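Missing here: one protein chain of the complex. Every other protein chain is in place.
This part shows chain A:
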Amino acid sequence: MTAIPLNHVLILACILFAIGFIGVVARKNTLFILMSLEVMLNAVGVAFIGAGSVWQQADGQIMFILILSLAAAEVAIGLALLIRMQRRYQSLDIDRLSEMRG
């Protein structure tokens, strides 16, 4: 089995991160924003795993587990908020919910 070069891993991570970021910025639906955030977190996770396998260190995997649990916690809270939002405003459009005015 040939080792995957680090560059490829990082390019994949970058693409994933960019997709996630664009999702956060461009999406209006809060649920999709949350999902895009997950994609961004996973992109970071991919980068950690790739780096850990190149240097044969366990740190990358530990970091990934940390990110995974963080993401789980975040999603738990985020989804709870979403349910409240939906109940209260009958909408998940983040622009419609925006109450801050510059």
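Note that a contact is a pair of C-beta atoms (placed from the backbone, for glycine too) under 8 Å apart; a residue touches a chain by one contact, two chains touch by 3 or more; residues count from 1.
One rule holds in what follows: contacts and distances are computed from a predicted model.
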item	value
"Gluconate 2-dehydrogenase subunit 3 family protein", "Cytochrome c", "Hydrogenase formation protein HypD" or "NADH-quinone oxidoreductase subunit L" - which is the UniProt name of the missing chain	"NADH-quinone oxidoreductase subunit L"
Residues of chain A (touch criterion as defined above) contacting the omitted chain	21, 24-26, 33, 94-95, 98-102
